[in-house]
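The complex is shown incomplete by one protein chain, all other protein chains being positioned as in the whole.
So that you can tell them apart, the chains are marked A, B and C in the order they are listed, and the count of residues begins at 1 in each.
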Amino acid sequence: MDHVISARDLRVRDRAKTLVGPVTFSLEHGSTTGLCGPSGAGKSTVLRALVDLLPAGLTRDGELEVQGRPIAPGKGDADLRTKVVLVPQTPVVFGGSILDNALFGLRHLLRASREVMLERAEQALLEAGLWQEVKDRLGESAQTLSAGQRQRLCLGRALALEPAALLLDEPTSALDERSRDTVEESVAALRGRRTVLLVSHDPAQVERLCDRTVLLRPPAAVEPLAVAAAS
Amino acid sequence: MDHVISARDLRVRDRAKTLVGPVTFSLEHGSTTGLCGPSGAGKSTVLRALVDLLPAGLTRDGELEVQGRPIAPGKGDADLRTKVVLVPQTPVVFGGSILDNALFGLRHLLRASREVMLERAEQALLEAGLWQEVKDRLGESAQTLSAGQRQRLCLGRALALEPAALLLDEPTSALDERSRDTVEESVAALRGRRTVLLVSHDPAQVERLCDRTVLLRPPAAVEPLAVAAAS
Amino acid sequence: DTGGGKKTLQASGSTTVAPVAADAAEALKAEGLDITVATQGGSAGGISQLAAGQIEVALSSKPVSDEDRAASPKTDFVETQIGSDAVGVIVTKEVADAGVTDLSKDEVRGLFEGEITNWSKVGGPDMEVFVYDKEPGRGTREVLDKFVYGDGKPPAPPNSPNFAIVGGNLETRNKLESTPGAVGPLSTGFVDGRDKLAVVTLEGIAPSAENVANGTYPMSRPLYVITDGKPKGDTKKFIDYLLSDEGQALLAPHGYLTLEQIGL
Partner (left out) sequence: MTRVRPPAAPDVLKRPRPSRWVWPWMLAGAVSLGAVLLALLGYLGSGVAGGEVAWGELLTESMWNPSGGVFGGLAMIYGSAVVCLIALVLAVPVSWAAAVAVSEYLPPRVAGILRTSVELLAAVPSIVYGLIGIMVVRPLIAGAAGVPGGDSLLAAGLVLAVMIMPTMVAVSVDALAAVPGRYREAAYAMGLTRREVVRSAVLPLARSGMRAAVLLGLARALGEAIAVFLVVGRADGRLPGSFGELLDSLVRPGQTLTTKLAGPEPVLAGTSGPWFAAVCALGLVLLALVALATVWGNRGGGRKATGGRSRHPQAGRMRVPLDRAVGGLRIAALLLPGALLVGMLGILAVRGSSAFTPSFWVTPATGAAGGGVSDQILGTLLLVVTTGLISLPLGFGAGILLGLYAKARTAKVLQTLTVVVGGTPTILLGLAGFVIFCTLMGWGRSWLAGALVLVPVVVPMVALPTCGRVRSMPPETTEAALALGLSRAQYVRSVVVPYTWPATLTGLLLGLARAAGETAPLLFTATVFFGAPALPDGVVEAPVQALPTHIFTLSQDSGDPQAVAQAWGSAMVLVLITAVLLSAAVALRNRFEGERWTT
C-alpha cells in the first residue's frame, strides 16, 4: 500500500514518564485523517514527533516511516520536513512584512522567479481565505495582523509549499465561520492529491473533512488504536 | 442605570486609517455580552481599547467610561485594569511553575495569606476546567502545558481575581467540548454578579451565554450598533 | 606624625625601587613596623605625593629636579641614595659580534634620532637598526637623554618605521632579544647572563662597578628614597635598614648595584 507516513507504537516520553502513546497509525496517500482527543491528550506532541521536532527533553520511541524511509529519533532533516510540513498550533509570524511571511518558506525552497513565487503566494493566501484582507497591505508588518489573520497566514505559507503531507494543528481554531469554510474547502480540495493529518477539537469539522479518525486519550491509558470510519 | 463600561463612538485609528469603529455600547452590571464579527473585524482591538492597552501606534478616540469614571486615552491605569480584567486571545504563560502562573495576578493584587490565595487559585482552576489535569504537577514549568491547557490557565488566573468586569477574548478557541462546557458553566455562573464581555466566533456559544450581542463588521463600514437579543 | 597611636608608614613611587622597599618592609614587620609600598605614578608620582603630604617616603630612580623644588617650595626634599643602577646601551649579540662593541655619544644620538638606520654605518653588519626607546618619565630614559643632550631638551621621536617605545625592564629585555638589529637603553643588571644581548661601551668606557663608582661611566642612575626633611622616627628606621648590610643585600637579586659596589 501507499503509506506516506506510518507510525508503529509511537510513544513520547519525558524522562521516565510517558506523555503520549503508544499509538499506531498510517496515513494513506491522498487521504485526510483526523487526530482527536481532549486538550492535553498529546495531539500536538504526536505531530511534532512525526517531523522530529520534539522540544528538548522529550524523547520518542517506536517506529516511524515517511514515504517508506525509516526516521530514527533525532535524525529528521530538512528533506523530511519539506515532504511533511507541520503548521503548529500557535501561529508564529516572523519579523518583516506580511508578504515576507507569505513567501517565508517559498523563498528558501522554490527556485523560481519572483513573479512565480508571488503568484503562488497569492494563490495560497486565497486558499487560506486571507488574500482579500491583506492584498492592499502586503508591505505592512505582519505583527499587526489579528489572531485569526495570523492563523490563516501560517496556513497559507505552508499550503504554498505544496508538500506531500500536511500536518494541521487546529488550523481553524481562531476563525469565524466564513473563513473556516474557506479553509475547509481548500483542505477538502487536497484530497486525493495530498495527505493531510488534521488535529481538531470540533467533531463536526472532522466529520466534514476526514476519511478516518485517530483518537488520542490522555495519560498512559491511551487506546491502542482507535480508528473510526467517517465521511 | 448601572453601566460598568460604556463606550460611545469608540474608534481606533492607525494614524489616519480607522481600524475599528465607531462603535457604541454599554455593558450593564451583571450582564454577559457577546462581541462578534469576522476575523480581523477589530474585536481584540476593541477589548484592548477598553482597558487602554492598545499597541504602540494605535490611538483611540470617542468616549469611554468605566464605572462612571471617564477614561481618557492613554490614562488608563492599574486601577482600571483591576476592575476590568482582560484575558487576551493569545495565552501567555510567565516563567516559573504552573502554580506561580495561577497565583500571578493574585500575588500582586490580593493582600491575603498564602492559604487563602492557594484556595482561591484552586477554585479558579477548577472553574477553568484545568485543576484535574494539573493538580499533581503544580510545581512543573508552565512552559510544558499544551495550548488548550495554557488557555485555561490564563482564564483561571483572571477568574481568581474576581474583577467587576471580565473581557474574554475567545476563551475556548483551543478547547475540546468537555473543557469548553466547564468554562461555559463558570462564565454562566458569573451572570448577575460580574459583567462579562465575550468575544467568540462560535454563534452557538454566544447564543448559550450572552444576553445581548454587539456585532462588529470589518473596515470602516461598521454597523453603528447592532444589538441582538439572545437567550 | 601627629604622635600618639602607631601609624602606618607610607612609601610610594618608582617600580624600580618598590620591590627592594617591599623586601625591607617585610624584614621590618618583625620589629613591629608597618610600612605600605605602592607604585602609583612612578618616580614623578612619588615625588609629587610626598610634596602633597600624602606619603612619608618617596621612592625614586631619579634625583629631585629643580622644577619639582620650584613647584613645591614648602617641601624640604632630602634624598638618600640607597644604591645605583647602571644603564647600558644594549644591542643584540649578532650586531656586537659583527663589530659594534663601542659607540660614541654622536653615534648614540644618531641611532636614537633615526639618522643612522643601518648598522654598517657604525662598523656593524649590513642590517637595519630598530630602536627601542623607553617611555618618557622612566629613569632609564632620562639617563640616556642626559648622556646625549646634557641639559638640553631632547627632540621629538624620529618619524622612522623602525622605532618603538617600551615600558618596564622585562618588556624591554624581551623585545630587544626578539628583534634583530635592536638597540635600546636598559639596566645592565638585566643583561647579565643573557646570551642574545650585549652591552656596548660608551666612548670606550664599560659600565663596571668601578667606572660607575668613579663617575667615568656616563649612564648610571642613583636609586633614592626621598623624605620631607631629615628622616626621623620610623622613617629613619626604615632608611637605616636599607643602608645596613642586610638592606643592601636586597639590591643584588633585582639587578642593582649596592652602595659598596659603587664606592659610596
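The definition used in the following text is that a residue touches a chain if its C-beta (ideal position, glycine included) is under 8 Å from a C-beta of that chain, and two chains touch if they have at least 3 such contacts.
Given the structure is predicted, the values throughout are model-derived calculations rather than measurements.
> Who does the absent chain touch among those shown?
Over the full assembly, the chain not pictured touches A, B, C.
> Just to verify: which one of B:I5, B:V46, B:L138 or B:C154 makes contact with the chain not shown?
B:C154
> Specify the residue from the set A:S97, A:S179 or A:T213 that touches the hidden chain.
A:S97
> Among B:K43, B:R60 or B:R120, which residue is in contact with the omitted chain in the full complex?
B:R120
> Spell out the interface residues on subunit A facing the chain that's missing from view.
The list for subunit A reads 48, 51, 53, 55-56, 78-79, 81-83, 85-88, 90, 92, 94-97, 100, 103-112, 139-143, 154, 157-158, 161, 163.
> Which subunit B residues touch the hidden chain?
With respect to the unshown chain, the touching residues of subunit B are 48, 51, 53, 55, 77-79, 81-82, 85-88, 90-96, 104-112, 116, 120, 123, 126-127, 141, 143, 154, 157-158, 161-164, 185-186, 189.
> Since one chain isn't shown, list which residues of subunit C touch it in the complete complex.
Listed in rising order, the touching residues are 8, 10, 12, 15-16, 18-27, 34-42, 44-45, 54, 71, 128, 130, 135-138, 153-157, 159, 161-171, 174-175, 178-182, 187, 189-190, 250, 253-255.
Methods note: only the chains that are shown with their structure count from here on.
> Determine the centre-to-centre distance between subunit A and subunit B, using the mean Cα coordinates as centres, and give it in whole Å.
29
> Provide the C-alpha centroid distance between subunit A and subunit C, rounded to the nearest whole angstrom.
79
> Among the residues of subunit B, which are close enough to touch at least two other chains?
Subunit B, residues with two or more chain partners: not present.
> At which residue positions does subunit C touch at least two other chains?
Residues of subunit C never touch two or more of the other chains.
> Would you mind writing out the residues of subunit B in touch with subunit A in their complex?
Residue positions touching the partner: 14, 37-40, 42-45, 55, 89-90, 133, 144-149, 152, 170, 173-179, 201, 203, 218.
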